[in-house]
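All protein chains but one are shown at their positions in the complex.
For chain A:
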Amino acid sequence: MNPLSLLAHLGRVVLTALAALGRLSLFAVSTLTHMLRPPFYPREFFSALLNVGWLSLPVVGLTAVFTGGALALQIYSGGARFNAEAVVPQIVAIGIVRELGPVLVGLMIAARVTSSIAAEIATMKVTEQIDALVTLSTHPMKYLVAPRVAAALITVPLLVAVGDIIGIAGGYVVATQNLGFNPAAYIKNTVDFLELKDVISSLVKGCAFGGIAATMGCYYGMQSGRGAQGVGAATKSSVEAAAILILAANFVLTGVFFSL
């Protein structure tokens, strides 16, 4: 490949990426606009609240409890190398609330909610249900996208809060039952060590990750190609994009909250 064609290839890749970013940005702005302007569809919104929030609780809870327990074991065995076993409550609390809680909940939501939204909307597109919505004077962005994104923006921070509590509880059970920590001292150390900023950062991350997860599901669903292959590709791309953006957003938000 000569240098000129390599440059042309690179240029095409960059332009394609920028075009995709532009489409995604326009979609996100359009989603926000539709969320704020009537008509609103409360039935679709409450259905999305149930699907995104309530029905995600089991997977979020199980993920958090096992992660909290494993974290307690790791910190205890790692801390033992320099006689710092006692820091288990503090590090579990910080690790879960600042990082693992929001990120794991975000990734679980990407796996569970983003995929289901993308597959549902893509199937609706392939089977002409979205065209049918338009002919029935109903804007697909208002009826399908806005309620789902709004529901995720509200419920994912709550899921993160629940995940944080369950994760810390997982660490508590392991520490008090297996590692010989005093239950009252463990709780006191956890509460004393956590700051309001830690909790706020966790909830803000949850809100951002929820918005990313639902928006990616809706975006790729609406952009779906034809047939089963199109639905499959839309679902796969939505989860990949949501997971990467969640991890990137986590890095940025961590920097904003704790480095500045």
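Quick note on the criterion: contacts are C-beta pairs under 8 Å (C-beta built on N, C-alpha and C of every residue); 3 or more make two chains touch, one makes a residue touch a chain; residues count from 1.
Rule of thumb we're sticking to: contacts and distances are computed from a predicted model.
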item: Among "ATP-binding cassette domain-containing protein", "Alkaline phosphatase D family protein", "Hydrogenase formation protein HypD" or "Aldehyde dehydrogenase", the UniProt name of the subunit that does not appear here; value: "ATP-binding cassette domain-containing protein"
item: Per the touch definition above, residue among A:Gln129, A:Ser237 or A:Thr254 touching the missing chain; value: A:Gln129
item: Chain not shown, touching residues in chain A; value: 39, 41, 47, 123-124, 127-129, 131-132, 134-138
